[in-house]
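Here is the structure we will look at.
Missing here: one protein chain of the complex. Every other protein chain is in place.
Going in written order, the chains are labelled A and B, and every chain counts its residues from 1.
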Amino acid sequence: MLLDKSILELAAGLRQDEFTSVDLVNECYDNIAKYNDKINAFITILPRETAIKQAQSVKLTSPLSGLPFVIKDCFNTSGITTTAASHVLKNYIAPYDATVYKKLLTAGAILIGKMNMDAWGHGGSSENTDFGPVKNPWDTTRVAGGSSGGPAAAISARMAVFAIGEDTGGSIRNPAAWCNITGLKVTYGRVSRYGSIAYASSFDTVGPMAKTAQDCAIVLETIAGVDPYDATSSPISVPSYSTLLNKKVSDLTIGIPDEFFQAGLDPEVKTAVLKVAEDLKNAGAKIKNLSMPLFDYGLAIYYLIGPSETSSNLARYDGIRYGQGREFFTDETTRRILIGTYALSAGYYDAYYKKAQQVRTLFIEEYKKALTKCSVLLQPITPTQPPKIGELMSDPLQNFLADIYTTSQNPIGVPSLAFPCGFTKTGLPIGAQLVGPMFSEDLLLNIGYQYQQLTDNHLKSPLSKGDLEGLKPKP
Amino acid sequence: MTITPIIGLEVHVELKTKSKMFCGCNASHFHVEPNTHTCPVCLGLPGALPVPNQVACEWCIKLGLALGCTINQDSFFERKNYFYPDLAKGYQITQLQKPFAVNGKLDVDGRLIRINRVHLEEDTGKSQHVGGETLLDFNRSGVPLVEIVSEPDLSSPEEAKKFLIKIQQIVRYLDISDADIEKGSMRCEPTVNLKIDNVFTPLVEIKNVASLTGVLNAIQFEIDRQTKQFQEDGITKATGEKTTRGWDADKSVTFLQREKEGSADYRYFPEPDIPPIVFTKDQIEAIRATIPELPNAKIVKYKALSLSDYDANLLAENLAFSAIFEKILGGSTNPDFAKFITNLLIGPLKTIEITIDKINPLYFQNLFDKKSDLSSSVIKQLILESYQTGTDPLVLAQKQNLFQVSDTGALQDLAKKVLAANPQAVADYKKNPQSIGFLIGQLMKASGGSANPQVVREILEKLLK
Partner (left out) sequence: MFSNVISEADVLKVAKLAHIKLSPEKIVIFAKQLEPILEYFAKLNQVNVEGVVPTYQVTGQKNILRQDFIDTKRMFTQAQSLSNAPQSKNGFFITKSISKK
């Protein structure tokens, strides 16, 4: 299958006339036709004829030229419905382009879908959506993860070469782990947020999702960079990430924060994640155990600040200039708006919102300290294996607690690479994350690439048998 | 019962930047087709982000400095969250904890009125209520506003009006806003309560005051209304509570708009999309250096030249007037010359569009030197003609033969003729010397208006003895 190839292989193949962009587009749409009904990854499938036309006239000016991609439906794409998976925006046709989308169009990439997600980013399973849940391609009775579940499932089921997701508290990393793909939560400000429908303004990051770290590196080169329309975007120059993947890991120290591996973490997940450290050690890296005692508070600060910012960001949805009224918010979204409004309200501001921002400061110090003792931190992504559909939604507190490993990085702003690191006994994917200092995407992608030279989890696809049966790993 | 009005003013000034506060849309919105100066940012579209206008920040600081404020070198924006159809994002980006400027003061006729803060924020769109519908235009959404909040130091409606006029003058001097109350580029909300003997009446904020006269009348109405109300119910001020009343200019009354409420819960929090703003001391001084001499200082200077209160205020009214006056004055400290210039300018300044480049100070000096030889009406006429033609007024005077006849001989003869022709007036004068005015007038007329009036009077008085 062409879609099993890496971006570099595809770019080379196009230039050597082994196949055409039209071939890629057709393969994607064939897979969409075969599998999307079972997975429900798409909210809007762009017309095939349009994509083919683009593929026919594309100029191969960049590695991404002629490659079909999908984008989480929280990005404004001119002339195309943009819903954030909510009926509030059911009929909203974006009148402008998100910067990240513009950059990809300029690079000649071909958009084929606006993807299903947890509405407004509110969720970790892509079930909090008005368009039906996204099913995990590895087991369609289970969730794909969220909130970028649609993009992750699409990459996993070979419906697109790469995807753009958005991570506020694990929304790229969680579905990457549960769908067996690679996703990068960038440093806050590395990629412009202009045109990305805001969840939590000081947490939201825009990032690549693809089969490998190398693929993510190539996409990141194109989408990163300062944007005059986003005052929080970073002016730090964008490295050529794809040329920085070859350093060996022997100079590096992998930090293992003990608190992230305690009770509450599924034993199979724990084993698979810790094995990453072993594999890297065998490649020459050093391992160091360390302590991050504030771990216990990460979820609380995320769930106080995030909803506070979202309660304000969602105030513009009054159904007057666009969209429908506020009665269309789902229960989960309503709960977050209520929590946030409460935390900011008179009498509670100091105890909730301000306190959370103070603990945030302490967390920043803690991560800084930990990262002086090691090059990167190895952490799990999810406490469990992918749950059955409906399990998380039935218990708001459980749903909330499921984000425990991915919610401390966003308030700090540090980047994290999520990648496949194994499978459960029943063939469900497990992911791990490597967290580095601010603007260390080059380091993370380097380690990810090196790790993916030594392992093959990332090469496995749920389509191996042709009809979405989960792949059972060899004992 | 001793009643002391306590008045505070909140003034909003619309800055005349080219673009809006947080986006590059054209900031003009007067007589513009609705919803044609909008973009994702000021329309509050999903995914849009604000980026602050540097000039607006500098102008806010400039105004803060002009009002004697301390500038916060570290400043940031905050979100004020509330719902209203013309508030596109459901929050207004404004300043709360760290405004650009704080703790200023403004001298209003010798009383120092304290300024609590001068901060920067964005305007909302415009709503028009027609029938049961509200029509919304977002051209004004996002236009930069500077908010000036005074302490409740004002003690009368007149003082409040004067304060506003001074703010208006300063803003216009700084050339940062047209500050036109009728057009809405300057808005004002008075907050009024009374101290009655030792207690205070509840606070009332008055909205919809759309003119200077309105300010005067609305505040006076409120003072009277609160006095009556207190006499009826004796209710005193409760901490943190404020009632909002609207001013109805047609009926000349304030009417209840919102029941007493605690401070509305706006859930302010620092704006996460905008990094903080830091101005160095050097940058602030550079802004201060662009502030021209301000009206109050000019008024002091002009009064030191013996100009009257009225004249000094008029000349200082705006930068153009004062510039013209000062150009003509040059470095002179001669009070007579100052008065001379003022008398010539007072009328034309208000009625003609004067181009300062066409003013030649020398011409004024020339006329001043020859003022005893020309009547004041002739002088006024000459300076006007000289401005229009660019010719030396003395040359014009020569050409038109306007130099006053001071030649007493010729005047004596004319005087005798006038007295002979007006026996009744002579008789009246004998009865009442004040009535000499008529005869002076006659002699002036006979001399073609060019006689020196003082000389004329002397001649007549001598002859009439």
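We adopt the following convention: contacts are C-beta pairs under 8 Å (C-beta built on N, C-alpha and C of every residue); 3 or more make two chains touch, one makes a residue touch a chain.
The model shown is predicted, which means the values in this text are computed figures rather than measured ones.
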item: Residue touching the undisplayed chain, where the options are A:Phe329, A:Tyr405 or A:Tyr451; value: A:Phe329
item: Touching the absent chain when the full complex is considered, from A:Asp73, A:Asp130, A:Asp215 or A:Asp318; value: A:Asp318
item: Of A:Ala55, A:Ile181 or A:Ile301, the residue in touch with the unshown chain; value: A:Ile301
item: Positions on chain A where the hidden chain makes contact; value: 91-93, 95-96, 188-189, 202, 228-229, 231-232, 234-235, 294, 296-297, 299-301, 303-304, 311, 315, 318-324, 326-327, 329, 331, 334-335, 337-339, 341-342, 345, 348, 351-352, 354-362, 364, 396-397, 400, 411-413, 438
item: Where the missing chain touches chain B, by residue; value: 17-19, 23-26, 33-41, 43, 51-57, 82-85, 90, 128-129, 131-138, 246, 257, 265, 267, 269-270, 272, 274-278
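Just so it is clear, only the chains that are shown with their structure count from here on.
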item: Of chain A, residues touching chain B in the complex; value: 74-76, 82, 84, 89, 92, 95-96, 98, 193-198, 201-202, 228-232, 308-309, 311-312, 314-318, 320-322, 341, 344-346, 349, 353
item: Residues of chain B touching chain A in the complex; value: 39-40, 43-52, 79, 81, 83, 85, 88-91, 136, 138, 263, 265, 267, 269, 272-275
